[in-house]
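Here the complex is missing one protein chain, while the rest keep their positions.
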Amino acid sequence: MFPGVDGFHWTAGHIIFLCLFFAVVLTIALTVISAMRRTIGDFRSHRAIDLCWHADFADLPATDRRCRHELAGRVISRICPNAFDCRNCDKYSEFAVLPAKGMTHDLGLNYSSDRFYHRAHTWVKPEEDGTVTIGLDEFADHLIGRPDSVKLPGIGSEIDLNQSAWQMKKNGKEISVRAPIEGTVIAVGGPKENWYLKLRPRMDVRDPKTLRHLLRGPEVYGWLSRELERLQLQLGAPDAAPTLADGGMLMPNLMDTVPRADWNTVLADTFLEV
Amino acid sequence: MKVTRRDLFVWGAGAAAGLVFTPVPWKLLDDVSIWTQNWPWIPQPPRGPVEVKQSFCSLCPQGCALKVKTAGGWPVGIAGTSTNPLTRGALCPLAFGAHQLNWHPQRVRTVRHNGVPSSWSDARAAFAKACSEGPVVIIDGQPGRAASTVLASFAEKHNGSYRVEMSPETRALMPFESWTGVSAFSLGYDLENAYTIVSFGAPLLDGWGVPGRFTRLWAERAAGRSDPQLRLIQIEDSLSHTASRAWKWVNIRPGSESAMAAGLARALIEEKLVSARGPMPVITISAAASQSGISESALGELARTIVARPPVLAIASNHNPEIAALNVVLGAVGAHGGVVRRSKRTGKYIPAEAQIPNARAVLIDSSVPWDFAPDSNAEIFRFVAWDGGLQKCDWLLPAAGFLEELTDIPNAPTSAVETYAIAPQLSKPQFEIQSAAQFLVSVDPTLPTVEKVIHSRCEELFHQRAGTVYGQEVTGVAKFDSAQKLEAELEKASTWVGDPPPPGELRCELREWPPTMIAESSQNWASTWNAPVLPPLATKLYRESSLREAPGRRTV
Amino acid sequence: MSARYGMVIDLDRCTGCGACMMACAAENNVPPLPQASARTGLTPLLVRKVSNGLEGSDRREVFIPILCMHCEYDTPCVHVCPQQAVEVDKATGIVMQMPQRCLGCRYCMTACPYHARYFNWWDPAWPKGMEKSLNPGVATRMRGVVEKCNLCHARLHAAKEKAAAAGKREIDPADYVPACVEACPARAIRFGNLADPKDPVAQESQSQDAFRLLAKLGTEPKIYYKSKEPWVQAMAEPNSGPIVEAKHV
Partner (left out) sequence: MSSTVLTDSRWIARGAERTSFSRFLAWLAPWSAMLTLGVYAAFLCLYRGLNQTNMDNRFAFGLWIFLDLGIIALGAGAFFTGFLVYILKRAELRPILNTAVVVGFICYSGAVAILMIDVGQPLRAWFTFWHPNTHSMLTEVTFCISCYLLVLCLEYIPILLRNRQLRRLPSFLVFEHQLHNLVPVLAGIGTFLSFFHQGSLGGLYGVLRGRPFAFRHGFFIWPSTFFLFILSAIATGPSFLMLVTATVEKVTGKQLVPQDVFRRLGFISGILLGIYVAAKSIDTLIWLNFTSPAEGFAPWTYYIHKPFGTPVLFAEIVLFGLIPAFLLLYRKTAAHRGWLFSAAALACIGVLMNRFVLTVQTLALPTLPFDDFLTYTPSWQEVASFGGVIAYGVIVYSLSYRYLSLFPQPKGEDAHVPRS
């Protein structure tokens, strides 16, 4: 078949056959190679991060992928088509003008209106100097209480939207917190300070578009109430009492008070882990 | 210029790509493939120069001529010698695997005394002691050889007795010996001139006599249906190979060969189908018919068929006087195409009996079939190349295997002419072996050695000035100008063939009809030779084909 | 000129002695494996005993040597071998098997209507020392490959070398005779060049009572049989007459 192979004679059959065969093998090889090359390309041009988030988002259960406007009651039912990226969502402005069917009763949790909330239970607080502060919201605080350990990024390190901003450990459970906004770390706090990171965002926070992808006002309540329902279901009836006291008060430090719950799932749901 | 790592990388990649378009990687791959095709650890044939030599097979009394291919001094292939007048290049199936017998697992490798390894000197001492204490019986399976002369003369000198275990073919001729006074070893069948052969269970096509003689004859003159010149009528109790190929198969009851022969004789005489007048068989035709399980009419018909194409010859598978008597009735004895006398020699031998009373020792030559089991309390010295097992003998003495010693080849039983040949040794012995003759010479050095006897036999042949030598070319003995020349020619495995004796000098009268004897069952290739084992290939092929069941020999 | 080697086997002459099988096995270094059976053994040439199916005195039996028929046209085994381990030698018409290239897939064995191909189910083995008695002209085969009759190709090779040494282009027909042909004491197996009209075997193959097994398959086998017995001739075609292989009892 090749030079120097004894006892082989070419026939037309060989030519047709081998052409087909090598065509097939070549196509397969090219497919794999191009897939690899594209992968490398994605990493070069920072699209990789975005791709990962999109892949994760696609695998989130539908309940986690509701559109903010549904949470606010502006539309009846809508699944977010572009991975919570309201910044360039053509429908955003169209729905934003609709009146919110507000359920703004107090949930016993402190969600101040000057903060912007991410679905992975972090808040962003824009400062005057154009930087932003990031922290865990009350809901997450009540679940975790005081973490056993916190692993924060170093000053000057870049963090990306929806990617892991910092990690925590509690009762042997790994918790990875998604970043609500992209930027450079300029200061690190911790559980005691009630904030975790100070960032210099990539974009100007005074531009309203910069924080548009985060929840505000009525959306927050719609979202939270759903989260609380979920939590109640997950912790189960017997533990309901300590979880949500009368009026639906969320008890602090749940991970220690309700040890028998399936915390893997709870945490995964809470922090949008796939 | 400065070479960066990148340059090196690019250069390497380019080189690799370029290499693909040279034959180098492909050739390498192909060599690898060729290498993986060869397994060095499987057995390989011997190396060494390949030669073709001539000799004779001594594994049975027929002594067929062999063309032996040797490599590195070992026989690696057997074929027939087409120039040989007796075998005409034909052999029995076993001969083609005979060269593997010397490595048979059952080969006797050392002297064994009651199963325990011993030495030749001990055996010699034990035998000498036995001789001094009492009579010895020496049993030979193939008389007429130089070795036989040694054995016989030893027996003579040490008041022993020399007995012969005869082949079935010879036993079938024994009745004629008693009626004509001519040794059965000087009688033969004139098959070539017979037109009808009636075989009573004799395996004529399956291990009877020299394969090259009758099988060839049959193939040329009888095979097929085209007006057979030679009619083979097989009277046998089963559809043997011979029966299935015969012109006519008469299916009779087991053991009724004698009755059949007698019945036929009676029918021939009563219906006046034969001119010869002889004593009338006692058995009636109806009795013969009922015994043999065929109808009277069929028997009469058979009698007529038999004499339809004379000359007719009846052949028994073994010693059977009534079948011999049928030949007398048919007038086949001493007649053209009948039982003939092939030589003047009148060497009569005492047949060996299993019972051997008052003998101190029994020495059994390796030419005696393993099945011969002496029933005696004498000390038994058995020379044999292969241990067939299941037999009691005090001394088991390793004899020469296939082509491992020089020997001479006397007449084949049943041959119509006298023959003589010398079988050179072609295979080097792998361990210390001795023939019975050598052993006896070492016990009594005054005896002549085999070589001497052969030498004197050659001189005798030379002085008789009769016969012809068939070698590369055919030469009359008269043409040789010295006995040495003749011997030299014979040592090249040529065959001396005596002149056929004038017919009709064998007279035979029957006074009364002989008594009935139950014939022994017929043989085939696998049972007619001396070795107690078969070539492994034969065992294998019998097992893997439906030709016949692997014989009851020890198998590898 | 290219030869077409073939055989005419006279079944009326075959006595079923088995000399051809012995000679074949010895020539081709077939290992005598005790564990092999009639269905797993190696018998490149196999003499089969066939009867006319009748019992008693009417029963007739015939012996049929079966070997590779060296089919000339659309050779079944050649077409199926995935890696060219089988091919028809253009110069001789011999169907050649290359054990060194054989994958052991046994596809050719399923393709062969004559069951004339054999698989090495075991490693080749001989009793201690017996390898000294092997034929130097033929290499032993390893376990896991298919083999079959190649008309003693080693002998053809030797004949060619002899002719070349003598400076001749054509081999002397007397120098190339397969082992089974040489061994047959009844001269029932005859070997010759079917492409040569003057060759007696070629002429015999065209005779009245010559026939081939399964000729209707259209593979043009080059092994002919002949017999004057009608019931034997009937075997040229399957499903005709009560022909059964005689079982040894």
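Per-chain residue numbering starts at 1, and chain names A, B and C are given in the order in which the chains are listed.
What we mean here is this: contacts are C-beta pairs under 8 Å (C-beta built on N, C-alpha and C of every residue); 3 or more make two chains touch, one makes a residue touch a chain.
Remember, it's a predicted structure, so these values are computed and weren't measured experimentally.
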item	value
Among the chains presented, those that the missing one touches	A, B, C
Omitted-chain contact residue, chosen from C:Pro82, C:Gly167 or C:Pro197	C:Pro82
Residues of subunit B (touch criterion as defined above) contacting the omitted chain	29-30, 33, 36-37
Where the missing chain touches subunit C, by residue	35, 37, 39-41, 48, 50, 64, 66, 74, 76, 78-85, 101-107, 109-115, 117-123, 143-146, 213-219, 234-235, 237-241, 243-245
Contact footprint on subunit A, counting only the chain that is left out	1, 5, 7-8, 11, 13-14, 16-18, 21, 24-25, 27-28, 31-32, 34-36, 38-39, 42-43, 48-49, 51-52, 55-56, 59, 61-63, 67, 73-79, 91, 95, 98, 101, 171-172, 259-265, 268-269, 273-274
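Operating definition for what follows: only the chains that are shown with their structure count from here on.
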item	value
Farthest-lying chain, centroid of Cα atoms versus that of subunit C	A
Between subunit A and subunit B, centroid-to-centroid distance (C-alpha), Å	98
Separation of subunit B from subunit C, taking each centre as the mean of its C-alpha atoms, in whole Å	29
Multi-partner residues of subunit C (at least 2 other chains)	101
Multi-partner residues of subunit B (at least 2 other chains)	none
Subunit C-facing residues of subunit B, complex	34, 37-39, 42-48, 50, 69, 71-72, 74-80, 89-97, 99-100, 102-105, 205-206, 211-212, 215-216, 218-220, 223-226, 239, 241-242, 244-245, 249-251, 430, 525, 535-549, 555-556
Subunit B partner contacts - residues on subunit C that touch it in the complex	10, 12-19, 21-23, 25-27, 29-30, 32-34, 36-38, 41-43, 46-49, 56-57, 59-63, 100-101, 123-140, 142, 179, 182-183, 185-188, 227-229, 245-248
